[in-house]
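First the structure, in the form of C-alpha cells, and then the observations on it.
What you see is part of a larger complex, with each chain still in position.
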Amino acid sequence: MPRTFVKQLTVPGTVVEQVFQVPAKSLRTSRKGSLFITARLRDRTGEVPAVMWDATEALFAAIPQDGYALVQGRVDTYNDAPQVVIEAMRPARDDEVTLADFLPTGPGDPDVHLARLKEILQEVRRPALRALLDAVWADDTLLASLKRAPAAERLHHAYLGGLLEHTLGVAEAARKLCEHYHRLDRDLLLVGVLWHDLGKTRELAYAESFGYTDAGKLVGHIVQGVLMLQERIAEVRSGGTEFPEELAHLLRHLVLAHHGEHAFGSPKLPMTAEALALHHLDNLDAKLHAFWRNVDDDADPNRRWTAWNKMFSGALFKGFDELDLEDEDAAE
Amino acid sequence: MPRTFVKQLTVPGTVVEQVFQVPAKSLRTSRKGSLFITARLRDRTGEVPAVMWDATEALFAAIPQDGYALVQGRVDTYNDAPQVVIEAMRPARDDEVTLADFLPTGPGDPDVHLARLKEILQEVRRPALRALLDAVWADDTLLASLKRAPAAERLHHAYLGGLLEHTLGVAEAARKLCEHYHRLDRDLLLVGVLWHDLGKTRELAYAESFGYTDAGKLVGHIVQGVLMLQERIAEVRSGGTEFPEELAHLLRHLVLAHHGEHAFGSPKLPMTAEALALHHLDNLDAKLHAFWRNVDDDADPNRRWTAWNKMFSGALFKGFDELDLEDEDAAE
C-alpha cells in the first residue's frame, strides 16, 4: 500500500496503517483517571498531532522517542486542524522503515546528475587532473555518499542528493562563465567545483536525520576536503602518474578559499582568478536555490513577500503577478 | 609626427617635440647662482623626470602646474634612469592637446562594445522595457558619455570606455547564466545590468583627469542612476507607452541593491533573484578584471605574486609557469 504522507492527511476518516517517526510523546491522565498518550507523528512532509485513548505505561515506554513506530488509526479534526486518533501502535522493525520517507529528498535523479557532472568534467585536459578524476569515478563508496549527502543541514539544498545537485549547478554555471571569461583556467575551476564541498560527505550525518558528525564539528568540511584530496593525490601518484605539488597547492587553495572570507570559515582569501570565480558561483548557486525554495515553500501564498529570512536578512519578494510574461514557458 | 610615449623614451639621444602634462615643477638655484627648472612630464603611459638649464622666473611662471606644455628636448640618463633635458618649453594651446594621450584608454573599441550591448538587449521582450531601451539608444549625449566614462576612478576598468566595457562584460555573463538558471527573469536582469552603473556617467569626472563630480560626492552613482531612470520612464510614459509603477520599483531595486551590502553603499539589500544575480555578476566581473589588470601590470615580472593589493587584502598569485597548458590558445 503506498504511503499517505502527512501533508495528505487532511480528510477526516482516512484510515492509516504505516510507519511514522515520533519526535514527541507524552503520557497523561484524564480527569477520570484513565491514561492516554498524546504524540506528534512525522515524515518528510511534516508533522501531525496524534492521540491514543486507553494507553498503558508499558505501551508508552515501548515507543522510542525520535524513533519509528508502526501506527494504525484514522484521521480526525481537533481545533480546526487534522489529528490522528491512534488505535494501535508498536515500534517499527528496521526493514519496515523506508528512510527516504523521512528524510527530505530533492526534485532530481542523482544518477542523472552524476552522469551530467562526469560529462562536464570530461572537458578537463591535464593528465594529472584526469587521473585524479578517474580515482574519484572509480570510488563507489565516495560516489554513493556524493549522491546521497545533502549540501547543508538547513540553509540550502538541505535534502538527500542536495550536495550533488549543488555541485552540478555550480559546474554548469562555471562552464557557461568560462565561455565568456577566456582567461579562467577551466581545468582548475571545474576540478575545484567538484571538490569544493566534497568534505561535506564526511562533515554531515544524513543516515537518520541531518546533523554534523564529530569530525564535521572538530575539523569541518573545508579541511576534510583537503584531506580527501591528499588521499586521492597519493593514490594517483602511487598509480604512476606525476602530480605536481604546485597543482596540489592550487587545488587546496580553491577548497580553502571558497567561502571567500575569514568570517565564513575560510582560512585563506581567494588569491587566484579561479578561486574568485568559484567563491562567487558557489555563493550565487546556494543563494538562488535558497531564494526559490523559500519562495515556493512560503506558508502564505497570498502574500507577495515571504516571512523574514535570516540567510538574506529580510523578506524575499515573490514578484508582481501582473508583470508575468504571458508566454514565458512557450518562449523558453 | 606620431607621439613617442613616455614608456618609449628609453634611448639616450632620442629627440622629442610634443605636448606633455606637467604634474610637478620646481625652480632652483645652482651653486653658481643660475636658475634651473626640474619638472616631471607625463602622458597616459607614465612619468619621466626632466631638467631645463638656464631657465627664467617668467618662463617658470608661464608653465601651468597640472596643465599642458609643448616641450622640445632630448632624452638623457640620470641615476641610471631616463630623463628629458628640455631645450625649450611653452604652454600648449588647447588644439595641440589630444586628451586621449593623457587619459588611460582601454583595449577595446567603444563602438564595437556598444553595438554588442544593443544586440544583447534585443532579447528583452516586455514592451515597456523595449520602450525604455529605445529612449536610451536615441539619446546621443548619454551614449557618448557611456562610451567615454571609466567604470571607476581607480579600482577596476579605470580608463576611458571602462564603464561600457564593464557593463558589456556583466551583460555577457548574465546572458550565459540565464541559460542555466531558467527562473531568472532575463528581461529584468539585462535591463538591470545596463542601468546598474549608468549613474557613473554623472558621478565621475573624466574630461581632463578622473575624479568625482560634486553630484557624485553629494548624491552618488546609485541614486543618480535611479534619478536617470525616473527621467527616462517619464519620457516613455509621455510617449504613450504604459510603464507600470511595479516595474519601476523592480528596476530601482536592482540599481539600489547592486552593491549587495549596506557597508558598500547600497541602501537596500537584494531581495529578488535578479538583484542577487546582478550583485554577484557585477562583483565578479569587477574583481576578475582588476585581478588580471593587476597581474599584467605588476612591476616585477620575475615574481609569482603581485605586490600587496588593497582591493583583495593580499598579494595576487600569477600562476606557476610550469603548469601552463601548452596549446591553450590553439584549443580555444
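Labels A and B are assigned to the chains in the order they are written; within every chain, residues are numbered from 1.
FYI, a contact is a pair of C-beta atoms (placed from the backbone, for glycine too) under 8 Å apart; a residue touches a chain by one contact, two chains touch by 3 or more.
As the structure is a computational prediction, the values presented were derived from the model and not from experiment.
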Full count of same-sequence chains in the assembly - 2 placed in this view
6
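As a convention for this text, only the chains that are shown with their structure count from here on.
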For copies subunit A and subunit B, the superposing rotation on Cα atoms, rounded to the nearest 5 degrees, equals 180
CA centroid of subunit A to CA centroid of subunit B, Å
44
Residues of subunit A touching subunit B in their complex?
125-126, 169, 172-173, 176-177, 179-185, 187, 244, 246-247, 250, 253, 269-273, 276-277, 280-281, 283-284, 287-288, 291-292, 312-317, 319-320, 322-323, 325, 331-332
